[in-house]
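Before anything else, here's the structure in question.
Of the protein chains in this complex, one is absent; all others appear in place.
The chains carry the letters A, B and C, assigned in the order they are written, with residues numbered from 1 in each.
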Amino acid sequence: MGKQKTLKIGIIGAGRIGKIHTDNLAMHIPQAEIAAIVDRDLKAAQQIASKYHVTSAYSDYQKILDDPKIDAVAIFTSTDTHADLIIAAARAGKHIFCEKPIDLTLDKVDKAIDAVKKAGIKCQIGFNQRFDPGIKRLMDLIKSGKIGELQILRITSRDPAPPPISFIKSSGGLFLDMTIHDFDMACHLSGSEALEVYAMGGVLVDPVIGKAGDIDTAIVTLRLASGAMATIDNSRKAVYGYDKRVEVFGSGGMAAIANNPANATTYHSPNGVLTDKPSYFFLERYADSYIAELSEFVKAVLFDKPTPLSAAESRKPVVIAMAANKSLRENRPVKISEIE
Amino acid sequence: MGKQKTLKIGIIGAGRIGKIHTDNLAMHIPQAEIAAIVDRDLKAAQQIASKYHVTSAYSDYQKILDDPKIDAVAIFTSTDTHADLIIAAARAGKHIFCEKPIDLTLDKVDKAIDAVKKAGIKCQIGFNQRFDPGIKRLMDLIKSGKIGELQILRITSRDPAPPPISFIKSSGGLFLDMTIHDFDMACHLSGSEALEVYAMGGVLVDPVIGKAGDIDTAIVTLRLASGAMATIDNSRKAVYGYDKRVEVFGSGGMAAIANNPANATTYHSPNGVLTDKPSYFFLERYADSYIAELSEFVKAVLFDKPTPLSAAESRKPVVIAMAANKSLRENRPVKISEIE
Amino acid sequence: MGKQKTLKIGIIGAGRIGKIHTDNLAMHIPQAEIAAIVDRDLKAAQQIASKYHVTSAYSDYQKILDDPKIDAVAIFTSTDTHADLIIAAARAGKHIFCEKPIDLTLDKVDKAIDAVKKAGIKCQIGFNQRFDPGIKRLMDLIKSGKIGELQILRITSRDPAPPPISFIKSSGGLFLDMTIHDFDMACHLSGSEALEVYAMGGVLVDPVIGKAGDIDTAIVTLRLASGAMATIDNSRKAVYGYDKRVEVFGSGGMAAIANNPANATTYHSPNGVLTDKPSYFFLERYADSYIAELSEFVKAVLFDKPTPLSAAESRKPVVIAMAANKSLRENRPVKISEIE
Partner (left out) sequence: MGKQKTLKIGIIGAGRIGKIHTDNLAMHIPQAEIAAIVDRDLKAAQQIASKYHVTSAYSDYQKILDDPKIDAVAIFTSTDTHADLIIAAARAGKHIFCEKPIDLTLDKVDKAIDAVKKAGIKCQIGFNQRFDPGIKRLMDLIKSGKIGELQILRITSRDPAPPPISFIKSSGGLFLDMTIHDFDMACHLSGSEALEVYAMGGVLVDPVIGKAGDIDTAIVTLRLASGAMATIDNSRKAVYGYDKRVEVFGSGGMAAIANNPANATTYHSPNGVLTDKPSYFFLERYADSYIAELSEFVKAVLFDKPTPLSAAESRKPVVIAMAANKSLRENRPVKISEIE
């Protein structure tokens, strides 16, 4: 029996999220082979390369694009570089995995999607939450018909604490940074498209966030093409831990994903029954999904199948987020078709 | 020791809900004494009177209003008669407990409130869900400061099955019939008032409901004067049973009321762990709250304290429902102040 | 249509448990008619009779036995009087519902069972826990074959607080007073009989209980004729509330009854998620089962069907409790056949 085929990947970006993805590729995805690691900070690239016994570490990503032995690139840099890197990688004929979102402007998103299309390469954008085991189970229930015709989606996303103000300023705002996952989830679960959005928001957590031009609390309502409706509520600060719940309701039943306590122990005291709060944030909660999304990307390329989440599909939540921003500014429901 | 003082009550209306309230008054509220029972259908009045050993049964409510020994009336007739009965009872100097809502038009609501005010009697409207033990616990948490500043309210109300079309036609529609409880709950829990409402709705359950001029599925968003926001989702049909959940989220924590399974048994099978669905509808789920609201009314009158829910307060959810109807028709957020 | 047939019942014993049963008969079981109430304390009998509009109240139970219009007696007196009352009632040809247990000695138990047999009347002993909705659901699962062949039963019974020492002294001890319900449950759920019992016990809650000759904490293991085994753990004091859990494990699956929190509200705080402890004791927890057992008794007599729990069957848990006492004294497994 011959050796199993592996996908040779060049990693661009060795920051926080890059390290996690690199660890997942190295340790959990046997069909992936890390061929090179690039970071503007060469030392950071070298350190992580050394940890995983990767022989090539560079500060210039062109080295990866020029290497004919490398099949694919994985882009883990900051959002403002995503589009240019996708375009360059596509032109170099590399398959692409890129962190979400492609860009905060539709113009650049479209140019990247166009480059991918022209190059005929495979491209997957990292909306990792789709790959959560709970969401997978939800999708199985939907696909099996057990939920029936989908009527109401209910999503709660509340972070344990706000990010630094510096991040908020460059993030594109709550809807483009945080709710974007929920918008993607609504499209994913419904298999439909958003038609119209109404966003109500406020600054209830920290006035500094308001001064930075953003909101920290929001309720967003979506009307989908299928007729289903969705309600999403967000907060930048839940003192009881990362609160992430998704519920689908339909003519056949309802399915819901709860938060998991940090451990399976309950304490029964004279004051009641206590379970530990989820002690983690998204990196812990979605640890499995980070592995799964890359694993599916690697398999899609190796076996020449469509990636589970294309570049074109990743455009939709960006558009919804933009419509939500417009709705918030103008205090009226905004049709998705207005954003084009 | 002298005999405990009791409140002598005349009951008007011996239909389905009247029977339940009568049973509660007779069996669970020792401080109440049923002095007379009235129903247009004299036989119905007599039957229930006989069951509870009440000596007076009439077909004409004026008999109750004329009886100087009767302290209070309890109105359990159809909604379209509430306002006139309140006005008549107030003029007769009787304290009043009346099923919700006072009326489907603001004009009649206001006349009834006015009559109550002028008469100086006590009046309580039957928004029973406020008296649910779970809601009581939620309020205790809010009042104790454990939720902190309230930021998001999330309410789900889904009935197990739609009412008859004949009822839907006279009900005032989803918002005035069903969501009205949720509007009242939002005001109750927040201790605030609604400023603005946006309603998205559709006919996803049964087209016959649409032909009757109503919707059967809705998502409503409220902005409250306190700055908090609320999202409510409704359906006329949840195949998995009556689904009624309330959640308050604030700077100090979150509290949520779940649905209870029909029993405490779980079945662990090769296919997973199964608990029984809630087998009941509102009469079963809110059995305790029906007793509690009447008990508090009786005590408020006996000990001359404010009723926990005045006629004036019961006007608010009616106005919100009207604003929601306007929002639905015009597809835009509607200010509560527009409805006056 | 003729009037529905009702069972005319004479109640003997108007103490705490008698009041509860009387309320259930009067208010929740329309096919029962309370014909007379007897208590040594005539005033107590009269008070409760007046409350439920019962015309006959006596201090002498013979009045009931002599009344040909009375079909059945319900015995709610102290345990030491049960056997004699059963014998007298059986001889008078009355059907009998009697609180558990018949007696603390086998001799008197057997005499009572014999009298019942000879009289050919129906007799049901009040092991109410069998009628709990959770237990009903468990039995349905067992009978449907979903648990398969029963292998392990696990029962936890922990009271919120010990009874008064005076009660403990006359109760027959932990096994005859408290565990007796669990012994009955093991027989009921397994449809089998105990063959052998091993009891480990201690005084861990209060040394005063030990001085009264009893234990307050125990673990009892049973071997059943079917091959299944049972483990029961008991404590007289669970500071977190009445803790009553039953679990059946078999070749086809497992079913378990959990404790229910006092309400459906959870509080999510920075310290974890809190639910309220069950605030009640057995009267509250088993409120439904008290109604159900009497309702089934009434129906069994009216429709001439076997009572769900015969006098003869109620002997078994008494014997097991005696064997458990012997096992505790001699620190060895004791065969049930040794107690005869």
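Throughout what follows, contacts are C-beta pairs under 8 Å (C-beta built on N, C-alpha and C of every residue); 3 or more make two chains touch, one makes a residue touch a chain.
Everything numeric here is computed off the predicted structure, so don't read it as measured data.
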Options C:G15, C:G191, C:G252 or C:P308, residue touching the unrepresented chain: C:G252
Candidate in contact with the missing chain, chosen from B:V239, B:A287 or B:I339: B:V239
Residue, one of A:Q31, A:T266, A:S310 or A:N331, that touches the chain absent here: A:T266
Chain not shown, touching residues in subunit A: 27, 53, 133-134, 136-138, 141, 146, 252-260, 262-270, 276
In subunit C, positions touching the absent partner: 148-149, 151-152, 154, 156, 158, 198, 200, 202, 204-205, 217-219, 221, 223, 227-231, 233, 235, 237-240, 243, 249, 251-254, 331-333
Footprint left on subunit B by the chain that the document does not show: 239-241, 243, 261, 268-277
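One rule holds for everything that comes next: only the chains that are shown with their structure count from here on.
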Interface residue overlap between copies subunit A and subunit B, same or different (over half shared): same
Chain closest to the assembly centre - both centres taken as Cα means: B
Rounded Å distance, subunit A centre to subunit C centre (Cα mean): 58
Numbers and ranges of subunit A residues touching at least 2 other chains: 239-240, 243
